[in-house]
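I am attaching a structure below and will ask some questions about it afterwards.
A single protein chain has been removed from this complex, and every other one stays in its place.
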């Protein structure tokens, strides 16, 4: 269990932005990550691009494609993380697909999650989100994370109930990624009805609940947190800014400034939501 | 049995040219027929164009298509024959396909070979060649011709032997059309080996043997007659002249003159062949 | 053996072909009718393992519901090559082999008979040449590819309008030239005797199976049996074993084209409805019902479906129609296309445009004609027709036609996300 992540969920609602490392190139994406920290990020999810991002919508698919096109590799990802660690403090979560984790360390006995996790820890990663790794297949990675006090964050879907939910909640550490709606990542104009419903379902579990999938505005952030979330995860809305800036050839600083501003707005929305919630009595408080 | 046709085979070997009436128009084709008579024709086969000339090669298919294109009909054919009868004397044989004969006279009981044959006789036709009417189906037409002393000429193919040959020879009148080779009509550069063989096979039958399918030069005519034929039938070689003249837009008289000259050459070839044959002793003479 | 069906049929062919036709009749009697040298056993065995017989008789749920009666589909579209044509082609090529022939010629219209013959010839290792109208070559590219891929020569016929009629004439010319070593595999129950009888005999496996199957599956004989009719081979094949079942209605559905009127001036019938509108005459070796002008000139037929696009029809069918045993019907181009879309969408079976005529007829028949149990022959599959159906559909205002925008979309999407 990463103490840094634990701490991040300790006070105000956590703002957890996502960016794909290497989009559109390593240097720029590092600038963008720094901007997010300035904008108030409590945890940052760093996407390690995989060629088949089956859980992503068009926006993040585009980021992944741009990053791979730009020559992103697993090793370059770790090097980038190492550089980030020189100047930012927030916990960093690596978001990627299982094959990259599994392949690391080459052929044969060296291969597998151990090598990957070791290298990630060394570079400064605090936890992992692996969208194509359900509880059933997570044994080796969970064990390895435990050995190194790193978090393995699971996604809870609107369809996750009963026995499955229990299994997941027992395995997740750091926080649980509450998927706000069915489908893939992507910015939406409205908050799903299912968010409140999911948070209700999770109420009995004593682990921070960060809601993601579709949040794109401070207003939405507020609503989600008011509904009981301990944090908000925002990806596509931020990646959109990178995509647009890249397309228009805008200077990195300008794009970074926009990211920072948006981050601030989202963060403020979350804080406002928390204030609302503490006034209400219907929602259980985090202990 | 038409006396005129009988007479035509009485002396010198008979020269029997073919033209399609209406190719490329009625007027011209009548001029051409007259030219053939001047060139020495003993019998003339007048093609009444049918839309599916399955026994014809490309040359005569072309003539038929041009004639139909030009508006040729069965009635116009008979009218043309009537006009020919005003100024030429040689026997005229109508060459056509059975459906036109069968349809004549309209729907119901009036339809059938009787009406056609009656009209043909009235117009001045002496006999018929119907390439798609084998002995088996010829009963009605044979009877009708007999009633009016008209000839029904059958084609003997290289493949006709034994019982079939007997049946055909018993039914044919006027002359027998000896098909020089397998296949369809069309001018060829050489005389088929099968001609001599066919004439041998027919030797015992006492009916004039006119050979056709492929004869295109005086030299071929000579060979065929020398081999025992009583006459030669020439179609495609003459139709070629019409086709070429039509295509070049040559004046009718010029084309007619060429036809007359070719007819003369063919006729002379046939006469020369007869002279050869009468010197030889290996071939049986006609009785 | 009679060469006629009533007044229809016969042998109106050049003398050069008559010996071959006599030889064929003799071979037909011995090998086919008397199973000499086990011919029929071999034929049936090859139809089974190479052709995929028996083809199923399928209860059509959605179609039955739509028409308020039980409809069973005889699935000739599942036969190797995609149409009933192989039944005949395989029979004739095998017969040619038994007869010692060395070469096969055939005509083709839609290309289905040509492909079936090319397949059978490849299977039995016989050289094969197929005559096909130029216009049909362009209408039926996939079938031309298939014949060539099976090693057959495909010779374009450029006379007339370049369709089936001209292709048959041209094949007869080839045959007349090469008759001694060549067998002409005619593609339907047309042509001189013994072809109509022989082709019907090879195709009657359809009704042998269907009659047995419908009794097994429906527990009864059908009230109506329906098939499209071009030359009429799938028709006679589907009817043959039911002809003696007097209570079974037999419906032959012809191509109504764009109109049933004949334009005599132009020598064109905008349909191919010989049974329904034709008159008696002689074409391609047989006396039968024809589309012709009053002189007896054969007019050009027309149908959206190449395989029905023929001015004649089998003499036995003509006879059965005159006898009142078979009821002819017509379905026009538009309705045939709707029938095509109907079966494709309702049942997941894309029929040949030919067969689509039979499907469309269901919507035009009276409840009395349909009765309670219908057997419909799906004579072939529509793969050969895809391009032309899409084209023809786009130019008409059809109710149930799907849009084909996906190609345009795909082009517009470009290469990126």
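We call the chains A, B and C, going by the order they appear; numbering starts again at 1 in every chain.
In this section, a contact is a pair of C-beta atoms (placed from the backbone, for glycine too) under 8 Å apart; a residue touches a chain by one contact, two chains touch by 3 or more.
Nothing here was measured: the structure is a model prediction, and the numbers come from that model.
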Given A:44, A:95, A:150 or A:184, the one touching the chain that is not displayed: A:184
Residue among C:11, C:92, C:108 or C:159 that touches the chain left out of view: C:159
Absent-chain contact - pick from A:83, A:119, A:148 or A:164: A:164
Hidden partner chain, residues of chain C it touches: 48-50, 52, 55-59, 61-62, 75, 77-80, 82, 118-125, 134, 137-138, 141-142, 144-146, 148-151, 154-156, 158-159, 162, 340-341, 344-350, 382-383, 386-387, 389-390, 402-404, 406-407, 409-410, 413-417
Contact footprint on chain A, counting only the chain that is left out: 50-57, 61, 65, 68, 73-75, 97-104, 106-107, 131-137, 154-161, 164, 168, 179, 182-184
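We take it that only the chains that are shown with their structure count from here on.
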Closest chain to the centre of mass proxy, which here is the mean CA position: C
Pair of chains whose C-beta contact count is the highest in the structure: B-C
Centre-to-centre distance between chain C and chain B (centres being mean Cα positions), rounded to whole Å: 38
Whole-Å gap between the CA centroids of chain A and chain C: 65
Residues of chain C touching at least two other chains: none
Per-residue overlap in chain A, given as positions that touch at least 2 other chains: none
